[in-house]
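Just dropping this structure here.
Every protein chain except one is present and positioned as in the full complex.
Should a chain be cited, it is by its letter among A and B, assigned in written order, with residues numbered from 1 in that chain.
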Amino acid sequence: MRWIYCTIAAATIVGLTAVCGPSPAAAASKKPAAHAGISQQSQACLQCHRSLTPALAEEWRVSAHAGKGVGCYECHRADKTNPAAFEHNGATISVIVSPKDCGGCHQKEVDQQKGSHHAKAGEILASLDNYLGEVVGGSPAVAVGCFQCHGSTIKVLANGKLSPATWPNTGIGRINPDGSAGSCSACHTRHRFAKAQARQPETCGKCHLGPDHPQVEIYQESKHGILWQANKSQLNLDAKSWKPGVDYTAAPSCATCHMGATRTQEVTHDVGDRISWTLRPAISTKLNMVVFDDLSKIDVPEGQPLPKVGDEKKGGDGKLRKVTQVFTWQDRRARMQDVCSACHASGLVTGFYKQFDDLVDMYDDKFAKPATAIMSELYKAKKLTPAPMDEKLEWTYYELWHHEGRRARHGASMSGPDYAWWHGVYEVAKTFYFHFIPEVKEVAGEPLATELLEKYVYSQPAHRWLKEGMSKDQLQQIQDFYKQRYGEQK
Amino acid sequence: MRWIYCTIAAATIVGLTAVCGPSPAAAASKKPAAHAGISQQSQACLQCHRSLTPALAEEWRVSAHAGKGVGCYECHRADKTNPAAFEHNGATISVIVSPKDCGGCHQKEVDQQKGSHHAKAGEILASLDNYLGEVVGGSPAVAVGCFQCHGSTIKVLANGKLSPATWPNTGIGRINPDGSAGSCSACHTRHRFAKAQARQPETCGKCHLGPDHPQVEIYQESKHGILWQANKSQLNLDAKSWKPGVDYTAAPSCATCHMGATRTQEVTHDVGDRISWTLRPAISTKLNMVVFDDLSKIDVPEGQPLPKVGDEKKGGDGKLRKVTQVFTWQDRRARMQDVCSACHASGLVTGFYKQFDDLVDMYDDKFAKPATAIMSELYKAKKLTPAPMDEKLEWTYYELWHHEGRRARHGASMSGPDYAWWHGVYEVAKTFYFHFIPEVKEVAGEPLATELLEKYVYSQPAHRWLKEGMSKDQLQQIQDFYKQRYGEQK
Partner (left out) sequence: MRWIYCTIAAATIVGLTAVCGPSPAAAASKKPAAHAGISQQSQACLQCHRSLTPALAEEWRVSAHAGKGVGCYECHRADKTNPAAFEHNGATISVIVSPKDCGGCHQKEVDQQKGSHHAKAGEILASLDNYLGEVVGGSPAVAVGCFQCHGSTIKVLANGKLSPATWPNTGIGRINPDGSAGSCSACHTRHRFAKAQARQPETCGKCHLGPDHPQVEIYQESKHGILWQANKSQLNLDAKSWKPGVDYTAAPSCATCHMGATRTQEVTHDVGDRISWTLRPAISTKLNMVVFDDLSKIDVPEGQPLPKVGDEKKGGDGKLRKVTQVFTWQDRRARMQDVCSACHASGLVTGFYKQFDDLVDMYDDKFAKPATAIMSELYKAKKLTPAPMDEKLEWTYYELWHHEGRRARHGASMSGPDYAWWHGVYEVAKTFYFHFIPEVKEVAGEPLATELLEKYVYSQPAHRWLKEGMSKDQLQQIQDFYKQRYGEQK
């Protein structure tokens, strides 16, 4: 199975395709010579890189790109105006291939990606999470941590090289030297860029994992993930059309539900298109979506006024833009339910969403809203300094919603019971009752502590058990069960 | 590889098989027309569901059921006495297919499942775990958490639909509207119901994972799991007969050891048949098994009187029944060791069990019994309220045995050293010495604290290190080693 470079054949191709080399016009339009072998310039690249980086070259050789004549130079060539452009053995190239470059051939996908949260992932640079990273942790931790998923803002050094604090980086919201946002190779790993690979759950798991959003772990626990493991080889992963119920059956991957084509929907590269809840903040919200004429998008929380198509409205950057499309959260949910229906009868889908919504509402009302309100009152009463994360209670509250509360909600959203409960609500409850409340008491002091806890916690029936305990009957019932289940414990 | 419904061929089959449609008699006995194409009624179901839920229909089409003429209606048809039965386009069906339904063809498997702990998993509804879920967490957390593994008690609403608080649900101990307990599709995922899938470790990992019983993680760490990954494609997973050493070699999955046929044993659908220890309670016990004439079973802890075959004895529900079989824990262990022996020489098996038993005994004696005794004394002394989980010490104790202590024991039981130690005994010791004991001191106050700790902890040689420290020699030895291993640390 060892592969051999057919150098004689390759030389022949060079001869045949010499006319297809990038003419100045082609370079300007960034369209590669289609289907007609590899350009002379890319052949020149390969001359060295076949031996310098042989696996890189071979990964490309087996790619769809190679089959269609898209070689090294077709993607890496750069405009001299690109701050990251440099001369390399006579060619002007950029190490970084940005969505702007990919858009030369894949404009539709890049347009979809533009308005997505993925493209905005680099904006976290100005957030609390970044304060945590840069100040509490330290810049080097940001480079190998945050940036690797969110994307760095690539810096070009005085010597024209990329700053190693920001490169290598394939974070999905990378801010590129050419001004574009995103990194297609976050999912379509270079240099094969295989559809089959991008469709696998592990691809999404590069970032969607861990204590704060264990989506891939939840998926792996779910029936979806179990069937993926069982049937992976039968899923037609290489196919161009990849519709559940048409091109493959069980099981769906992340891509199936959040991005994939169905019998009525096209592929989307905005992973938010089918998401009706945002479960990222402390308190969850259903989100309507507004699309502008420049393809940018904003989310408008349920309950806030929605513009109509044709209206002018401020975009994400505060500038006025024309609204071209409006999707309510119900529209977004309907799109997801259309995916569900390839495999599931409608009663199951409805029941699933009811269980999911109920969990989110319960988490919000019982834990997130009281905790958030108490934190806000403590800041107002100057019981906490305005600086974030410099007091223990702030970490307790942060993990309550950012880690545990998300795990509970994500667990419910993708049918991972262990995450909904043990990693989720169980931890939320433990933290809320046995860490958050005691720490609030200490930070607030009396009479504020009692006042806040009465107002936000104990007045809620769901919290009364903590003060009232259990009835004798309840106690007996539990003790009897325990004896039967576990035997008498010495 | 795209599949096409051969509608013309299907129409022909309808013609050929019309005589096989469910006669009233057949419907009553719930036996499908065997091997003779698909019934007219099921064809009618497919008429819509091929387009409504195409992947569901296709999953069924590639199933063994389809090959044997078992269609939609053969499983979903329902007796009008079934509270979940409803009219659907002229047929009386139930969304839920219960073990009673599956037993029409698979009686033996359903009989085995009847006496198993799996079938009783729904009984947790009355337990402390459920108090935790329902009261401390909240009902919606139970629906997406506990119920998804343990099984819900399915409720039929006034309008005849299934209550979304209880459905969808494939929990293995689900209590069905027809009174049966269990859900075959917990493991045999609909609508393909593939043997190959049920034999994969991920199937069991749907529930047997996480902080309180990470069996699948332990398996994955073990040599068994490593070889599974390496040799998965050679394991003959689709075969009818699937005996280790006969039909396949390395590696075993969960199903191999706990359920699978061997050269001398048949398949069992009671996963407890080969288990000699219960590691679920705070304190472990070896369990003998008593089987009754109605196929129900109870466990009798080692040391308690065992009935003889023919005796009458109270079953799990307190009713007197006739004993038909008695298996000691040694019998159960012998069954498991028979599985081991397909791959391992007898010395290895004996050594493994010695190491496993020693770990369990050590955990019990050093940590679980003292902690349990102290908790019991604190309740008696009214230092703790009778209500469970309303005091921090109760959570500390709970995690000590329910999470950490189980991980240690399960890690030892399936050769996952990281779980036996780092996630197990290391955590048990940290919690016991640096959380449990300090909290006991606070809760008990003096002189009770000293009295309890002397009596249950410090009088035990294994705990003396905490008071006596180390000898100078021991200290020097450790320091020397550290210098050599890690170098001098500034």
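As a convention for this text, a residue touches a chain if its C-beta (ideal position, glycine included) is under 8 Å from a C-beta of that chain, and two chains touch if they have at least 3 such contacts.
Nothing here was measured: the structure is a model prediction, and the numbers come from that model.
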TODO: Sort through B:C48, B:A230 or B:A381 and give me the one touching the missing partner chain.
DONE: B:A230
Open item on the list: One chain is left out of this view; which of A:K108, A:K319 or A:K392 touches it in the full complex?
Closed with: A:K392
Open item on the list: Contact with the hidden chain only, please: which chain B residues?
Closed with: 220-223, 225-227, 229-231, 236, 239, 241, 244-250, 263, 341-345, 347-348, 350-352, 354-356, 358-359, 361-362, 366, 408, 411-412, 415, 417-418, 420-426, 428-430, 433-434, 462, 465-466, 469-470, 474-475, 477-478, 480-482, 484-487, 489-490
Open item on the list: Under the stated touch rule, tell me which residues of chain A contact the chain that is not displayed.
Closed with: 1-2, 49, 52-56, 58-59, 62, 95, 123-124, 126-128, 131-133, 135-141, 143-149, 161-162, 164-165, 167-168, 170, 189, 192, 194, 196-197, 200, 202-203, 205-207, 209-212, 278, 280-283, 285, 299, 301, 316, 369, 372-373, 385-388, 390, 392, 395
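Keep in mind that, in the parts below, only the chains that are shown with their structure count from here on.
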Task: Centre-to-centre distance between chain B and chain A (centres being mean Cα positions), rounded to whole Å - done: 33
